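Take a look at the following structure, please.
The complex appears here without one of its protein chains, the remainder shown in place.
Labels run A and B following the written order; every chain starts at residue 1.
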Amino acid sequence: MIAPSAYLLLSAILFGIGVVGVVARKNILIILMSVELMLNGVNVAFVAAGSYLGDAAGGVFAFMVMTVAAAEAAVGLALLIALYRLKETVDITELKVLKW
Amino acid sequence: METVLFILFGAIAVCGAIMVVTRKHPMASALYLILTLFAVAALFVLRQAHFLAAIQVIIYAGAVVVLFIFVIMLINVPEDRLPVERATTMRVLGVLAAGFFILESAVLARRFWMPIGPVAEVGTVEAVGRALFTDYLLAFEITSVLLLAAVIGAIALAKRKI
Partner (left out) sequence: MVNGILDYLWLVPALPLLGVVLNGAIALLVERPFLLKEAGLPLAGGHGAGHGSHDDAHGASSHGSAHGHHETPAYRKLVAFIAPGVVGAAFVVALLCVLSLASRPADGRTFVQILFPWIQAGSLLVPAALQLDPLSSVMALVVTGVGFLIHVYSVGYMSHERAFARYFVFLNLFMFAMLILVLANNYLLMFVGWEGVGLCSYLLIGFWYEKQSASDAGKKAFVANRIGDFGVLLAMFLVFWTFGSLTYTEVFAKVPLLRESGVLTTGLATVITLLLFLGATGKSAQIPLYVWLPDAMEGPTPVSALIHAATMVTAGVYMVARSSALFLLAPDTMMVVAVIGAVTAIFSATIGICQTDIKRVLAYSTVSQLGYMFLACGVGAFTAAIFHLMTHAFFKALLFLGSGSVIHALSGEQDMQKMGGLKKYVPVTFATMFVATLAIAGIPGLSGFFSKDEILWQAFSSSHGSPFLWGIAALAAGITAFYMFRLVFLTFFGKSRMDPEVEKHAHESPWTMTVPLMILAVLSVAGGWIGIPAVLGGSNLFEHWLAPVFHPVAAAGAAHGAEAAVHHPAALEIGLMALSVAIALCGIGLAYFLYRVRTGKPAEIAKQWPTLYDVVYHKYYIDEFYEWAVIRRIVTISIGLWEMFDALFIDGIVNGAADLVRAAGDRVRRLQGGVVGGYAFSLLAGAVLLVGYILYRSVVQ
């Protein structure tokens, strides 16, 4: 049998790798993919906890997260396209108009 | 057997994830992302969450990542115009913080008690469907509104002229 903490650890590792991608990368496309990684990491925790505790809520919330992930990807990529038309770049560090 | 499969697919998922965030070209990242998503789907199957594994493959790998690939090909950034990645102080700190975060979570994860027993079938079509259309009906309906908003938002943003 696998201990529940193994799943949680895996979840944390996936989430952490996703965080690194978000913080350390400049390419917006990769950042968006990293966000998907983070959401997947969370889903692992949800599904594992749900099945160990025998609660259907875990599956339901994983389902919700997937829905959110799909919506987020759609809107994020639409933003990216609009942005690329405007600035001809996918470098996040060049987008710093929003500052003092 | 289960342990072996868990270690195998877990290793694939982690390696794939590392590859996603380290590849220079987004296309490579997207392909590794598919690998990771499949590995996670396999882990779902291990927990008897067949339904979730299926939509993980269909929606995530099949729709979301394909959308990514479409966009990558659509805007088609030339190789020389991809952003140059450099290790600034902030980014080094970020990576360290993320590592610390994983460490903390790992310690914390060991402290949570969960019953180790036969796998409850909570990720099957029946279980998820029953929960979704009884206890979580309102949340489910609101999710449809969220998706509608996302559709409208995506069209409004990506269109040149509405």
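We adopt the following convention: contacts are C-beta pairs under 8 Å (C-beta built on N, C-alpha and C of every residue); 3 or more make two chains touch, one makes a residue touch a chain.
Bear in mind that the values here come from a model prediction, so they are computed numbers and not experimental data.
Trainee: Please work out which displayed chains the absent chain touches and list them by label.
Mentor: When the full complex is considered, the omitted chain touches A, B.
Trainee: In the complete assembly, which of B:90, B:125 or B:148 touches the absent chain?
Mentor: B:90
Trainee: Thinking of the whole complex, not just what is shown, which of A:3, A:57 or A:92 touches the missing chain?
Mentor: With A:3, A:57 or A:92 as choices, the missing chain is touched by A:92.
Trainee: Just checking the interface: what residues of subunit A touch the absent partner chain?
Mentor: 19, 22-24, 26, 31, 92-93, 95-100
Trainee: Using the document's contact rule, name the residues of subunit B that touch the chain not shown here.
Mentor: 90-91, 93-94, 97-98, 100-101, 104-105, 107-108, 111
Here is the rule we use: only the chains that are shown with their structure count from here on.
Trainee: Could you give the separation in Å between the centres of subunit A and subunit B, each centre being the mean of its C-alpha atoms?
Mentor: Using C-alpha averages as centres, the distance is 6 Å.
Trainee: Can you list the subunit B residues touching subunit A in their complex?
Mentor: Touching subunit A from subunit B are residues 2-3, 6, 10, 13-14, 17-18, 20-21, 23, 26, 29-30, 33, 36-37, 40, 43-44, 47-49, 51-52, 55-56, 59-60, 63-65, 67-68, 71-72, 74-75, 77, 81-85, 90-91, 94-95, 97-99, 101-102, 105-106, 109-110, 112, 114-117, 119-123, 127-128, 130-132, 135-136, 139, 143, 146-147, 149-151, 153-158, 160.
Trainee: Would you tell me which residues of subunit A are touching subunit B in their complex?
Mentor: 1-21, 23-27, 29-30, 32-34, 36-37, 40, 43-44, 47-60, 62-64, 66-75, 77-82, 84-85, 88-93
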